[in-house]
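One chain of protein is taken out of this complex; the other chains stay put.
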Amino acid sequence: MPLLQTVDLTKSFGGIRAVERLSLSLGDSQITGLIGPNGAGKSTVFNLITGFLPPDAGRVLFNSKDITRHSPHKLVELGLARCWQGVRLFNNLAAIENVAMAVKRPSKGGRFSGLIIGWTPISGFSREIIEKARHYIEMVGLAGKSRDVVADLSFAERKLVSIAMLLATEAKLLLLDEPASGLDAKSLTRTMFPLLFKLAEAGRTLFLVEHNIELVKECCKKVFFMHHGALLAEGTPEEITRDSELKQIYFGT
Amino acid sequence: MTDLVLSLLFNGFVVGCRYLVAVLFFTLVQTSIEVIHIAYGGVIVLAGCAAFITIKLGLPIWLALLTAMLSGVVLSTVMELVIYRPLRRKQASNMIVMLVSLGMLYIIQSSADLILGGLTSRLRPEMALSFSLGPLVITDAAIWTMIGATVVSISLLFLLYGTSIGRSLRALSSNRQLARSAGIDVNRLALVVFSLSGIGAGLFVILEGLDLGIRAYMGFDIALISAFATIIGGFGSLSGAALAAVLIGMAKDTFPLYFATVWQQLLLYLCIFMFMLAKPRGFFGRKVWKAEL
Amino acid sequence: MKKVQIAVLVVLFSCTFTVFGHTAPATKYDQYKIGINQALSGPFSLSGQAYLFSMERAINEINQAGGIDGVPMKLIAEDHKGKNEQALSNLVKMATIDKVPVSIMGFTGPMMVCAKPAEEYGMLLFNHAAGMTGLEKSIGKNSFHIMANGAWDLYVGLYYAIKELKLKRIGVAWSNYEEGLLSRNMIKTIVPKLGGSVVGDESFPLGNQDFSAYIPKAKTWKADAIYYIGALEWIYFKDAYDLKLKVQQMGKAVTMAFPELITIYGKACEGNLWIGAETYGPWLTEKGRAYREAFKEKFKFYPAFIDQNLYDFPYLMRDLILHAKKAGGDYYTADRLRAALLELCGNRDYKLATGTSFKLDPKTGFAVYPFVIYRTTYNPETKEYYYNVVKSYTMEETMAIRKAGE
Partner (left out) sequence: MDYVFLVGSSICIYAVLGVCLNLIFGYGNIGVVCSASFFGIGAYTSALLTLAGWNFFPTMLVAIAVGALLSMVISLPALRVHWDYLVIITIAFNILMYQTMLNLQDITGGSFGIRDIPPIELFGFLFKTRLSYFLLTLVFAPLCFLAVRYVANSMYGISLMAIGEDELAAKSIGKNVGLHKIMAMAIGMSLTAAAGSLFSHQSTYINCESFTLHDTVLVLSIMIVGGMGNLWGSIVGAFILVSLPELLKFVGMSSSVAFRVRELIFGLAIVLVLMLFPKGIMGKEQPAEGRVKHMLKQKS
């Protein structure tokens, strides 16, 4: 049974239908891709799923639990986290602090617990939080940089930090918005691919919007193809890339 | 009763028109240069001083208007060159810019206090001409105010939609990055906008001076009203701001219909506050989040 | 950077505290310091420069005449912009650093803030603004009121309007600050006693010049007379004229002077009544006339009552000092000066330098002046407007009128 499922998801800005009755379902612990030409509404789908935009119609199911119109922080608690296309970090904090910020804290005592627990340590993060953060930083291979202020890091490193933050939320399902964009081929093959595989093995489910066909071919087991807000096709990367008309739509040739 | 309603509405409308003159230029600066130009009140006050001195020298009112406009233009451009442009270059936050602007307002007001003293100075040696029209009593100041408001609105419309400057201004206010990359020179435009606002200040202060008189500390109030009108109209919408200005003026004068005038100010600001709560984007404002997603 | 900041901080602290800590050496009367603690600038100052001019002129005159037995007078001027905190800090500065035993000040709020501390610091306060209406009982034993109290204006004015002019329906236009509020309440109590009725009262914020909402409403009152309380009378009368509010207007004579304004607004307030202490009329003395002309020279208009008070004040102080000195000892202190004041002016006429005479009510610490009612009148020969004294009451009559009101 699927981990994430959207039923007739619909959203329009003004007159434009950004997403049109979109229904898709994600299997557990695998890497799934969402591709399509620019303006197909991929990012909007992410925003709808993660509760940053309210859908006009349709439902979103997570673990067959209706999470439509849940607020983002609730979704993260449930185990569904996303990162942004243009990386969003807290620029005047150190890398490890950024990660520590995201580390999931034991949520006993209901919704205020986050705050109440927040009071205890005088100076920022408690030891175990730091330990966890360090673990995730090492996981994405930034152990050396952990103490630098992220404003000084390179774009690729910032991207890795943002992914480390995503991991730190301990969410089951991670939505990555263009993880490959802005990375050169070397850092792509050397860091990103293995990282994604490692995550999949670790039992995380990845759902990524991606333009980089290489990455999609390499990593994704299943691919959804969107066009004009509607789902055109789904299948293995091979099937999708073989289909000539989709190619035409995608590359506009 | 109807007489009371009519005359209150009319007086309110005139007050609104007077606000409109100042508000339009304030909003123009706000939308195009993205400066919350609190010091605009100061520009108005200084223009007032210029007009006051001209009248004191026994010169006619139209000359006073010219000197007021001129001084307004000079002060605004100087302010842009000395204060705002360096801050833009340093990429100071809006908050800093706003506070610097406020400091400028204080400086100008206290120096104007040296010229005007605590007294309220009128800009004409004789009384207003007023005639009755049914229940209404219409003064020449009121007529001038309405004419001024119309002229300002029309000429701004022409400027925005009829000229190349206007086109680039609109481009700037709709999307800065794009406009910049399209090679629009913000500094040049800023100069234009600020000098325009100076002219506006001159006109406003003459209208105010004809009707009520000029005092050194009126700058803060009008800056405040302008800021509110800008919000209520919705950031980046001139027509909205104009509408808001007139509405504020009329609302201010319609409350006394049902309440004692003690409550006038309270009710006015209660309404403004409530409106902002209910409709933070104002009449014709853009969405905030959409830009960020 | 941090170091620099800390350094800046330290320097600031040290210099401030050296400045603050340094107090004037407590010299024994090589000069008599008197203070003024008023709104000398800022939105509430009607004309701070005029205040200072009047006071400095008087002090210079005294000093040129050889001071007080050879000891010169010195003015310590501080500006509270109508703000209570400023007034308080000014008072404390005067008392502790400048060691000034006596100060003149204005505004009800600041006066209320300073009354009690003044007693702590042994400082004598004189209020010269028009306010404190109906507050006789409430200010401390060191606070006096050398200016005709606002309350008396109301008693006399209303008496004249209702009893003599038979104007029964009284409306009130009051500016929403201390004095306006208190006066409004007083009028509401006085008018019925005199057999009139308050047909309406509307207010506007202090400093507000826009009467466009008020005037149409006032028209609906059908009042015989409207009593205006607050600053900016001129704007008010102009608006009333422009918007054709035709009714007997009455106002306090406090800021009546300004002939410049009367040339502009005279038409607007032709026939208006001004109620004030009998002060602006006679200008009996040589000094008074000289001051008045010098004032006109500088400010283009004649001194108002508030200015004139400040001119009179140093002379009053001189007399008090001389009187206190007779008994010898440490005489330049609040207590001795208060005693002298009560002996000189308490219940007996005292002639101010400008020629007006008043007497002090020892119980309340408020001055009592004979009252006069002026009417703005047009003079066809000289083609100008002037204040025509239509009625003047002697001090006894004023007292009697007040009794009738209470």
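Details
As written, the chain order gives the labels A, B and C, with residue 1 at the start of each chain.
Here is the rule we go by: a residue touches a chain if its C-beta (ideal position, glycine included) is under 8 Å from a C-beta of that chain, and two chains touch if they have at least 3 such contacts.
As the structure is a prediction and not an experimental result, all values here were calculated from the model.
In the whole complex the chain that is left out makes contact with A, B, C. From the options A:Leu3, A:Leu24, A:Met165 or A:Val223, the residue with contact to the chain not on display is A:Met165. Note that of A:Phe90, A:Phe155 or A:Phe193, the residue touching the chain absent from this view is A:Phe90.
If you put the missing chain back, the residues of chain B touching it would be 36, 83, 86-87, 90, 92-96, 98-100, 102-107, 110-111, 113-114, 224, 227-228, 230-231, 235, 262-263, 265-266, 269-270, 272-273, 276-277, 280, 288, 292-293. Remark: the residues of chain A touching the chain excluded from display are 50, 52, 71-73, 75-77, 81-84, 88-94, 96-97, 101-102, 104, 111-112, 114-115, 117-127, 129-130, 147, 149, 165-166, 168-169. The chain not displayed touches chain C at residues 1, 5, 8-9, 12-13, 16-17, 19-21, 40-42, 48-49, 52-53, 56, 75, 77-79, 82-86, 88-90, 92-93, 95-97, 108-109, 112-113, 116-117, 121, 138, 176-178, 180-182, 206.
The criterion applied here is as follows: only the chains that are shown with their structure count from here on.
Distances between chain centres, each the mean of the C-alpha atoms, put A farthest from chain C. Chain A and chain C, compared by their mean Cα positions, are separated by 73 Å.
Averaging Cα coordinates per chain places chain B and chain C 36 Å apart.
The residues of chain B never reach two or more other chains; the list is empty.
Across the interface of their complex, chain B is touched by residues 41-49, 176, 201-205, 207, 209-210, 212-214, 216-217, 219-220, 232, 234-235, 238, 241-244, 263-265, 267-268 of chain C. By the touch criterion stated above, chain B contacts chain C in their complex at residues 3-4, 7-8, 11-12, 14-15, 110, 113, 117-120, 122, 125-128, 130, 132, 137, 139, 141, 212-213, 215-217, 252-253, 255-256, 260-262, 264-265.
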